[in-house]
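Notes for the one structure printed next.
A single protein chain has been removed from this complex, and every other one stays in its place.
Chain nomenclature is as follows: A, B and C, assigned in order of appearance, with residue numbering initiated at 1 for each chain independently.
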């Protein structure tokens, strides 16, 4: 009984910091590191990679759209070829720091609007899967369950881990409530811990309307930019471990 | 009797093109590809890498300062650590396209102000050499002859090739005339060819004041952003081959 | 009988040039100058403004999306507030150069994807119109005829000029053929001149399917990034003047 706990980290830039990476990273089993497009820069990437490797946390790439001002959260009508090119660029850039630190990239998780766009467009999903495969076929992909991205990744022969969210509210349709809407974010650690346990143990979540929805997950996400991310991660980890779950990356040895 | 002919390529960006890469690349033995900081972008990098590999031209990285508006030609007071971080980022990004195309990065040539800054600062020179070595110790470094960069590269155990310029005028001190000054650029192909031959065969150049200066070179540079770069490269190559020189990368097998 | 001839200019960036502004500008009555987001930079803006004022060409702002790599041609899901903020920023930046050169901004023409997005979204159209009005209510807006942008501009009390295209093919629905499709661009100057005359004199264009469509225009656009833009502009101007049309900005005194 193993499940992964992933978080987005390394999302600072130049003089700017986001999140409490130092506290969050040791609580994760997989870290998604921003690659300089939506966030991150060379120094931040190097420091974050080193921090992850030191903590024994599996290093993953968190590539995003080339829109720093919008933090990669605004859909951009790029072509599949552009998405593949931007992805390879970011993968390689991160890889340089990972190799210099003696590690390996274990997974890729798309960021923000790119994550959603690639799950809704067959062309984008295939471009992403093929780019990852060409870069390194041993890398796994974190994907929304049952979408186009998961299908394209499998067709490309990539390992996948379905992702669910410990700290975000689901709607009756089994999808996340939009980020801006009321109650979309679970801020109390114990709520997130309960939801994480529901997902891991029973494959369900309580939805915004009071019902339940099925949610399949090999990896659970903690949002690194929540102010209370470390507290949430700690609570989720404690709850899972108490029930006998081992917290580990699905792709690291 | 072998000498290298290198050129800066892939210096377009988005909708913008610089240089006549399609014609220039097949005339070179080594190509220095911009990595997205002073010039270049993911699409341009992919296309340029593929073009080089198809033409059997050794692929090198041409990393620069993070100053696209200034094309990396304006000195920027970054720290040695920042230079190393920026360098690793760019090396990795290019490497992703090179590996995806089945090739390997054979050399690194710093661009513009960074090339000169690293040759005048021991800390920068060491940071650059160590970053390249950590990335891949089999990569060679193109360096100004007898400077701090060459020394640091050798101390780090890197292979080096001293670089001279076929299409730029040298001063009485054996250094290039500043780019803006009169006569700094040799525009007639036959002039560049004669200078290339002087350097390759006798290790000297005719200087601006009518004298000569010693110039040691394992690789000769053709500036890709000169309008007549392909004509210059063709003339240089013809002149060298006529005298029995083999044109080849010093670092590719 | 007056009609305007406008062109997009100042779309270089740093070391990069696009278009043949020096030749094109004197043939126009209105120039749309890029403002540093999709293209343009401070130096290019200053030089282009000075060139326009010297040539007696009305200066306009050509603001775009913050996507230099995509040249502002990729739709970006920004909010109306973000669009208004980005617009004001660009208007002000250009205005500094215009005022320093003793001129005034006479019109605004949105660029690329922003032009189309604002014509299809009431919220965006209103945000754009309000931002222009707040900046300077004497500025006119170039708009697609009969769309949301024209309506919002009029509601905001702005002057408008409906725009048609001399060098682009129209479809049977009276809309431009998509940029990538066959025959979308009229490359022969005499074709563009004939289309310009049809639009100016009779308010119609010949469409791709051989029919005709009604097209209302107070300003005719020549695309500055076409290689033959100056030849097209010269032919269009000649044809119009031969038929007695005066070529002049609708908003400059």
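One rule holds for everything that comes next: a contact is a pair of C-beta atoms (placed from the backbone, for glycine too) under 8 Å apart; a residue touches a chain by one contact, two chains touch by 3 or more.
These numbers were taken from a predicted model, which means no experiment stands behind them.
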{"item": "Candidates B:4, B:67 or B:95 - the one touching the absent chain", "value": "B:67"}
{"item": "Which of B:55, B:78, B:123 or B:248 contacts the chain that the document leaves out", "value": "B:78"}
{"item": "Missing-partner contacts on chain B, residue numbers", "value": "66-67, 69-70, 74-78, 82, 113"}
{"item": "Residues of chain A (touch criterion as defined above) contacting the omitted chain", "value": "12-18, 39, 41, 68-71, 225"}
{"item": "Residue numbers in chain C that touch the chain omitted from display", "value": "36, 41-43, 45-46, 81-82, 85-86, 88-97, 99-100, 131, 134-135"}
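Here is the rule we use: only the chains that are shown with their structure count from here on.
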{"item": "Interchain centroid distance [CA atoms averaged], chain A/chain C, Å", "value": "42"}
{"item": "Shared interface positions of chain C, touching two or more other chains", "value": "69-70"}
